[in-house]
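What you see is the complex with one protein chain gone and the rest in place.
Labels run A, B and C following the written order; every chain starts at residue 1.
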Amino acid sequence: MTAAKLISPPTIHIGLLGYAFMGKSHSNGIRQINYMLADPPARAELTALCGRDETALQAAARQFGARQTYTDWRDMLASGEIQLLDNGGPNDIHAAPCIAAAQAGIHLLCEKPLARSAAEALPMLEAARSAGVKHMTAYNYRFVPAVRQIRLLIESGALGRLYHFRAIYLQDWLLPHAGTPRLWRMDAERAGSGALGDLAAHAIDLARYLVGEIGAVAAQTRTFIPERPLPDGSATAPVTVDDAVVSTLEFENGALGTVEATRFALGRKNGLRFEINGERGSVAFDLERLNEFQYLSLADDAAHQGFRTVLATEPIHPWLADWWPPGHIIGWEHTFTHEIAHLLRCIVADEPVAPIGADFADGYRCAAICDAIQESATSGKRVHVHYED
Amino acid sequence: MTAAKLISPPTIHIGLLGYAFMGKSHSNGIRQINYMLADPPARAELTALCGRDETALQAAARQFGARQTYTDWRDMLASGEIQLLDNGGPNDIHAAPCIAAAQAGIHLLCEKPLARSAAEALPMLEAARSAGVKHMTAYNYRFVPAVRQIRLLIESGALGRLYHFRAIYLQDWLLPHAGTPRLWRMDAERAGSGALGDLAAHAIDLARYLVGEIGAVAAQTRTFIPERPLPDGSATAPVTVDDAVVSTLEFENGALGTVEATRFALGRKNGLRFEINGERGSVAFDLERLNEFQYLSLADDAAHQGFRTVLATEPIHPWLADWWPPGHIIGWEHTFTHEIAHLLRCIVADEPVAPIGADFADGYRCAAICDAIQESATSGKRVHVHYED
Amino acid sequence: MTAAKLISPPTIHIGLLGYAFMGKSHSNGIRQINYMLADPPARAELTALCGRDETALQAAARQFGARQTYTDWRDMLASGEIQLLDNGGPNDIHAAPCIAAAQAGIHLLCEKPLARSAAEALPMLEAARSAGVKHMTAYNYRFVPAVRQIRLLIESGALGRLYHFRAIYLQDWLLPHAGTPRLWRMDAERAGSGALGDLAAHAIDLARYLVGEIGAVAAQTRTFIPERPLPDGSATAPVTVDDAVVSTLEFENGALGTVEATRFALGRKNGLRFEINGERGSVAFDLERLNEFQYLSLADDAAHQGFRTVLATEPIHPWLADWWPPGHIIGWEHTFTHEIAHLLRCIVADEPVAPIGADFADGYRCAAICDAIQESATSGKRVHVHYED
Partner (left out) sequence: MTAAKLISPPTIHIGLLGYAFMGKSHSNGIRQINYMLADPPARAELTALCGRDETALQAAARQFGARQTYTDWRDMLASGEIQLLDNGGPNDIHAAPCIAAAQAGIHLLCEKPLARSAAEALPMLEAARSAGVKHMTAYNYRFVPAVRQIRLLIESGALGRLYHFRAIYLQDWLLPHAGTPRLWRMDAERAGSGALGDLAAHAIDLARYLVGEIGAVAAQTRTFIPERPLPDGSATAPVTVDDAVVSTLEFENGALGTVEATRFALGRKNGLRFEINGERGSVAFDLERLNEFQYLSLADDAAHQGFRTVLATEPIHPWLADWWPPGHIIGWEHTFTHEIAHLLRCIVADEPVAPIGADFADGYRCAAICDAIQESATSGKRVHVHYED
């Protein structure tokens, strides 16, 4: 350990909005940074937690170790004590807090999808840019070591010209037997869309990250169960989002693709898979086996060519030097550890979040593509995506 | 062995058109029937072989064991010696010989795609129906035991309502490094289409066989290399078919699907894969491991639920009782053995070819869907498939 | 959340011996308990850290958040501030601190192998029993949710009589290209044995946990590279332990088995795999995909029977309710979270550590089997294991 490392890194005070699934994921990521990283860019401190239900909020604050709690995000932002807003709330409270935080000079981390539509996302991007704060959309699968390694492979030219991208993101929690009530995620007003913004958006972000910009789409959506009981059992309510979506993708570089997302694929739990075929190599990935990726190289002797199953757990793999010996796999949760550490590094070193992470421009563009997919599903026409950023 | 089985089955005399890849596949299937089946429906005899190149034709006739050879299919049909035309020629010589044979009361087996377009296929279907002959389109993957078992599973109701179908058919022989010349398969005049009719058509036939009728599509195609040298090196010629195609699929029963086919997926050699997700079960299949299929049942205890890898090599699996002990896998070639034996059984017992096999109506409908995909790719609009059969 | 749960759980003060790989793993497990478990049995506090190198010790104490540090474990035990000794030091300092701690009424968690030989392990077991403290050997793979689920399956009778167990534990860090120096793990004086006690011992513990007691072994070992440079490069030193070991296993219930462990299996990083075949079911597991297991049930319809790939990430799977939604995999590190939480629960509720965890009797018996394997490798004779506990 060198002397330089004994100089304590700066502390970044974080205010977290949301204490449910994403609240737990993010707060866990925050605390891992200080513990697991040999050389953290900053000391991450969960200073404040914000949520609407006071009882649940207090319980979560105790569990997560947050010093302060707020039931109104405006108060949290006004406290002057946080330098980074981590917005893990539902999609309909992404825009206002992020814009207000940016205007207060607070850096931004916002869950995906960035907003319910591109129109809602654009002012978020503009506010962040105007304020000069760092901004990140939490497309955390960029921070799977295997996915980052794939990006490095592609950047190195090992795949050559890219011809094909295909991705599926399959879950099964809305099938009839599961008895899932109509949550906020099935309400277009709050969520914007269903499997599209929740699942397909991840695949689309990876498509842009790994292959390039998307020019046009042709899509169809389905809502298999149009009405569900509310969580409190008081009544039923319509499902106003898609249960499933399929789309063709045309990339600006000529590659052809497909994306599918559904919550109706029995037996697929968190089944994000993609494959990319290039002129000199192919790669494939499966989130349920996130420590692995597949790689085929045309440079290999033809008699011994095949998809290699690479276990991305070596110290030379991205972010892995801080973890365990080779073959000792890490969990899904550490996508957040890597993601938040990257953002802290960008804040401390004043470096851009993209392309390693998705920034608000990426969040906006992904929203624009989701809008185009929805438009195509409605109109029955191929839609060329328009970007206004 | 019962006494009844000692009564020799009838002999069906077959005239085979084509001696290349499909000629070899079909003639091999024909001869396997007599040898491997404990109780063949008929004795299959390759009576005549027809092709244009006299030298190659004679060599093939010796290898395949055909007694007669013809360089004009009209002569073969007129010989009065064949009861079944097996048309394994290029797509542009499917229609005329089939129609003429039907009119001569000769049963029909025709390679897929049935024709270069639905318009070309329809009179073939009508001729076969008018003549009352048996007619089969050689969608041989219906005759993979695992695929047949999947169909039986679905028929049994084990999957319940079907929500999703996704299929890919990936090959890599047109990538730049392969140096493939412009074969007839890349000439729209002769082939009709490229990856669409050659590969996607297989997946579409399976979609119809396993899930149901297709109502609408939205597609895009690509020709990555627009011009290639002719096989004799004399000149280059344009590639007038698709190298790759992607499409969304809407089934009449409400299921949502995708299909993709390409000859540009490096490392995928004969990669036909599909997955079907239903209300109570899911299934998956990969042609490169054709002795296996995947099946997940909601009826399994939740703590032990998962995709089962079923090795479909038991005597209780379709057609397997005639082969080897469990776990001794069979090859791709025997899809033809099963297919042709089924057709012979239908001829001898006067039973319908469908739904176990694809008949000309299936061939026509598949062509109509391919046409719709091409139309959608061109027009940029979702296309509702119209069937005129 | 019920009122009862608001009553704070007791705090257990832990003194950790060792700050290297196992120190990091254990301290991480300790802190996860408080954070991730909805209902932790106790508040786990890493009160003290003990190690010999003062500088490294201070750095580790800061990283792990230990309040006190000691360079002599006797001082740590004498402080009166710890209730649980977590012994993560090298094998040659397992016995003395554990025996002293037991005599001081301090509960015990000791890394595996429990000692360098059964003779060394037996007094540890006796001391723990005499003192009436809880004692656990850190065979952490019992705490993989999938492995626990397999045990539950076997306990339920789903596999019927067991016929076969086969296990391999393959790593590759001693191959020539890796240039690994002669660490303490290759010195028989300090480690007792090599791949045998480090790797095979894990498989043997699982064999006992899942199948039953082992009666006899016939083994062979190899040291492929007999001399290596010391870590400081000052000299070379002999490798006095096995690089690899193979053994047959005879279980007292009649089952037949094999175990192999090596550090010379190129490409296998942490490849612990086992399969068990019973009268009515078979199971298989691979540590590099630790969120999954394979299960085949004879109760399944024969036409659809196959090994199910079960993703053990459902809330109904052991320990998983505290983690993430289905399909969001957890990492290797949480075997320690589950293990230490189990020990805390046993301490608080005064319940036995075994059979869910391995206690010192399990540690002793595993050592006796390893001794028998070494004896068989030396003598060339089948060795019947003798247990004196």
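Here is the rule we use: a contact is a pair of C-beta atoms (placed from the backbone, for glycine too) under 8 Å apart; a residue touches a chain by one contact, two chains touch by 3 or more.
Just so it is clear, the structure is predicted and the values come from calculations on it, not from any experiment.
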*Consider the whole complex, including the chain that is not shown, and state which of C:Leu77, C:Met186 or C:Val246 touches that chain.*
C:Val246
*Write down which of C:Thr47, C:Gln305 or C:Gln374 is the residue touching the left-out chain.*
C:Gln305
*asked:* Given that one chain is not shown, which residue among C:Tyr163, C:Tyr209, C:Phe274 or C:Trp323 touches it?
replied: C:Tyr163
_Touch as defined at the start, partner being the missing chain; which of A:Ala235, A:Ala303 or A:Ala349 qualifies?_
A:Ala303
*Which listed residue (A:Cys50, A:Met124, A:Leu153 or A:Met186) would be found touching the missing chain in the intact complex?*
A:Leu153
*Spell out, residue by residue, where the missing chain touches subunit A.*
149, 152-153, 292, 294-297, 300, 302-311, 314, 316-317
*Those residues of subunit B which, in the complete complex, touch the missing chain*: 1, 21, 25, 28, 31, 35-36, 59, 63-65, 171, 173, 268-271, 287-291, 311, 313-314, 324-334
_subunit C residues that touch the omitted chain in the full complex_ = 163-164, 166, 168, 170, 172, 175-177, 216, 218-220, 222, 224, 244, 246-250, 254, 256-258, 260, 262, 264-268, 275, 277-282, 296, 298, 305-307, 376, 380-382
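Operating definition for what follows: only the chains that are shown with their structure count from here on.
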*Averaging only over C-alpha atoms, locate the centres of subunit A and subunit C and give their separation in whole Å.*
35
*Rounded Å distance between subunit B and subunit C, as computed from the means of their C-alpha atoms*: 54
*Junction residues of subunit C - those touching two or more other chains*: 311
